[in-house]
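For this view, one protein chain was removed and the others were kept in their places.
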Amino acid sequence: MSEEKEFEKLEPIQVESLNEILGKPFKVLDDGFVRVVDYMGSDQAIVQAARVSYGAGTKKVTQDRGLIRYLMRHHHSTPFEMCEIKLHVRVPMDAWRQWIRHRTANVNEYSTRYSIAINQAQQTSQDEWRLQSGLNKQGSEGFLDDTMGKELTDEETALHENIWNIYNRRIENGVAREQARKDLPLSTYTEAYWKIDLHNLFHFLRLRMDSHAQLEIREFAQTIGNEIVKNWVPLAWEAFEDYRFNSSSFSGLEMEIMSLLNSNQEEKAIERAKELGWLRLKGDKLIKSLERIEFEEKLKKLNVKIPW
Amino acid sequence: MSEEKEFEKLEPIQVESLNEILGKPFKVLDDGFVRVVDYMGSDQAIVQAARVSYGAGTKKVTQDRGLIRYLMRHHHSTPFEMCEIKLHVRVPMDAWRQWIRHRTANVNEYSTRYSIAINQAQQTSQDEWRLQSGLNKQGSEGFLDDTMGKELTDEETALHENIWNIYNRRIENGVAREQARKDLPLSTYTEAYWKIDLHNLFHFLRLRMDSHAQLEIREFAQTIGNEIVKNWVPLAWEAFEDYRFNSSSFSGLEMEIMSLLNSNQEEKAIERAKELGWLRLKGDKLIKSLERIEFEEKLKKLNVKIPW
Amino acid sequence: MSEEKEFEKLEPIQVESLNEILGKPFKVLDDGFVRVVDYMGSDQAIVQAARVSYGAGTKKVTQDRGLIRYLMRHHHSTPFEMCEIKLHVRVPMDAWRQWIRHRTANVNEYSTRYSIAINQAQQTSQDEWRLQSGLNKQGSEGFLDDTMGKELTDEETALHENIWNIYNRRIENGVAREQARKDLPLSTYTEAYWKIDLHNLFHFLRLRMDSHAQLEIREFAQTIGNEIVKNWVPLAWEAFEDYRFNSSSFSGLEMEIMSLLNSNQEEKAIERAKELGWLRLKGDKLIKSLERIEFEEKLKKLNVKIPW
Partner (left out) sequence: MSEEKEFEKLEPIQVESLNEILGKPFKVLDDGFVRVVDYMGSDQAIVQAARVSYGAGTKKVTQDRGLIRYLMRHHHSTPFEMCEIKLHVRVPMDAWRQWIRHRTANVNEYSTRYSIAINQAQQTSQDEWRLQSGLNKQGSEGFLDDTMGKELTDEETALHENIWNIYNRRIENGVAREQARKDLPLSTYTEAYWKIDLHNLFHFLRLRMDSHAQLEIREFAQTIGNEIVKNWVPLAWEAFEDYRFNSSSFSGLEMEIMSLLNSNQEEKAIERAKELGWLRLKGDKLIKSLERIEFEEKLKKLNVKIPW
């Protein structure tokens, strides 16, 4: 190595605010949890990695916070990949089925082939039964009334007991664990170690903290975000919230229409919307157009009067 | 481009023997299936890709079969990645949970948030209840007797009906689909499009066609291997069977001991095994050592007399 | 399988407009090219995969174009992963070094260990020498004057000849190809088969067609986009252009300020910008703030008067 190169001895990067909660279970749902098992890196590690890429040229880049925000804003994702976290989670299988769809992560899940299944299923209390959303085919809104709720909860309690009895009877009669489990409900809890880099974790959080995510996994995501990531990499978390989680995106066509509106060319804007098929009528009523409706929502957020 | 380069017009690669079964469902378990939706590549495409790597130097490589076997033998995996297949599968969620652990694949799964769940769970008939294996903590061997089997099957039938009634009642009362499904059994069928490259498919098949894989997913893997891959890329399939599926691996230490045995140094071989801790005694009986037992099994396969 | 299920026989999906150019090399730079070797899927395949996810519930989703736009707008990426394309490319190693950073792809590259290196390096003509950008530390803008350009080009031509002579001399003297190549210039062309799914290809194109991408790789990306993808999946391409390539993103803070401006609360907006540190002064001049500058650019695009 050239003589001028001298590297200092390093210490493993430690984040005090995260060390304090290492191993502590944060409760989620009725019997789930998330706890940090280990981690690597910090806000500093993100900066350190970015500066390898930029080499000497980076000396002028002002401050860590500014650099981290710049990286997030411009989707320079590789420095965020330099941080890694390992969680121990306890999750209903139903939510875990969604969780595991995130492929860029490492997983060791509790094996019900090898061991007796976890004797616990997520129970829905009488005020937690959610109504099917009409607008959002895959969502929910509002709750069932208490009377019906109680009925469903009682029915579920009995069902869980029944299933657990059947499972036990199979085991007692010598049925292989891998087969005995086949009728456990999706609400059965599973446990896993889940390890992921910060870039991919942010991707997970953006999708799963979103209001369209199913409530169950959303509660896990919120706990991971607000209780853990925020304490681990506060600068990156702030940038994530601003540039990813709370950001809004406008298509090229939407930008064009907004630009017309801002220069008092309302008619032209309406003309453009017509060309896009947003303003088709059935009788004298606008035909439902998701593109138009979603745009209108963003306009409202911006306090812009809808021109049509 | 340099003048001497002239590329011929290409046609999409077609494999007749696969085209014949395109879209055809191969039945698996009581209500599952696998069918090919589309594919890209063939044995020819593997060869074609390998020859890009080897450039002009490859002209002497004898034949396609030899080249494909060479690639497989030496773990040159990238040419196999040049083939891709898309399957439509119907699988119990329990098996799907294992399936989805293979991360290098593309997936679109039927959404029970968006649609009513598939009204079908895998049913175990009275002669299919498997006994827990003693040796293999995560396996099964043999079957329950018929009387007990019938009892468990009847119990399961009633349970499925019960669960399905509960699911329907929830739906009828307006519970959101995403929540109503929470107590469906793991045996409920799901459907998915699953797309994967040939290298990763071989990896999946090696693990899931293996006798240690759970019977249910093994039946899917066998169908994919024997009914589909064999018809798609017969040369690669043959190489896979020989160099992956039917191959045996010997550790450095095992090779050393076998080498000693083959040169009539039995005592030295036993000495070596002792050093490895394989021959510890409790009283006058060998203490169980998985390393030794697994080695002995391979020696038997080779018709080698076990020296200790 | 339940009796009511009947699957039709399938034919491999073919896209006529892509078949017409299959194998045809599109020239890029002075001696590079891109040509389609094979592909799987189409706009139809995206729709088909999305409908698996949505199951029966999807029957009402209006049309393919609307569905594809919906999927793109809401980052439902898995149906796009159901399409795959295999390209044969010839690229200077310098650009290839950037290209290969996209990890979710399959690659077979020409091996200069196995074969003599491709005797061709990308040559820069006298009017193509680009000036270092002052603003963008990793960019270029404008060109060197012709006199200096000619000097550099002549120097490069001589250098390439010199290097090639040295390479040949090494080979003639029996030096291993893997070592003889070590001083080939980064501008040397390499060739590869590159296979990628449509979702990841769009990600590649968004980054590499961008004006901040280096010119060389940008020209490859533009050729792939405009000559190939557009002919392959015209509906997805249109959605990509609108919702990804031409879209603009506003952070939560930017949305807040725009909303204030739109409701005539200019002072409050300025106040907010101050809090964000965007309006710090040095003497009576604004200190450079990338966050502010980038926001101002977006405001200009929207015809919004900058309030400070």
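Chains here go by letter, A, B and C, matching the order in which they are written, and residues are numbered from 1 within each.
Keep this in mind: a contact is a pair of C-beta atoms (placed from the backbone, for glycine too) under 8 Å apart; a residue touches a chain by one contact, two chains touch by 3 or more.
For clarity, every value in this text was computed on a predicted model and none was experimentally measured.
Student: If you put the missing chain back into the full complex, which of the shown chains would it touch?
Tutor: A, B, C
Student: I'm checking contacts with the chain that's been left out. Which of C:75, C:113, C:274 or C:300 qualifies?
Tutor: C:113
Student: Of the listed residues C:214, C:231, C:248 or C:303, which contacts the missing chain in the full complex?
Tutor: Final answer for the missing-chain contact: C:214.
Student: Based on the whole complex, identify which of A:111, A:157 or A:264 touches the chain you can't see.
Tutor: Residue touching the chain left out of view: A:111.
Student: Even though one chain is hidden, which residues of subunit B still touch it in the full complex?
Tutor: Within subunit B, the residues that touch the unshown chain are 54, 57, 66, 69-70, 73, 75, 137, 207, 241-243, 245-253, 255, 258-260, 262-263, 290-291, 294, 301-304.
Student: Provide the residue numbers of subunit A that touch the chain removed from this figure.
Tutor: 1-2, 5, 7-14, 19, 22-25, 27, 31-33, 35-41, 45, 48-50, 52-58, 78-79, 81-82, 84, 86, 88, 90, 106-111, 114-116, 120, 191-193, 195, 197
Student: For subunit C, which residues touch the unseen chain?
Tutor: These residues of subunit C touch the chain that is not shown: 92-94, 97, 100-101, 103-104, 107, 111, 113-114, 121-122, 124, 129-133, 137-140, 144, 148, 152, 155-156, 159-160, 162-163, 166, 169-170, 173-179, 181-188, 214-215.
Everything below uses one rule, namely that only the chains that are shown with their structure count from here on.
Student: Let me have the rounded angstrom distance from the C-alpha centre of subunit A over to the C-alpha centre of subunit C, please.
Tutor: Those two chain centres are 27 Å apart.
Student: From the mean C-alpha coordinate of subunit A to that of subunit B, what's the distance rounded to whole Å?
Tutor: Once rounded, the distance between the two centres reads 31 Å.
Student: Could you pull out the residues of subunit B that touch at least 2 other chains?
Tutor: 107, 111, 114
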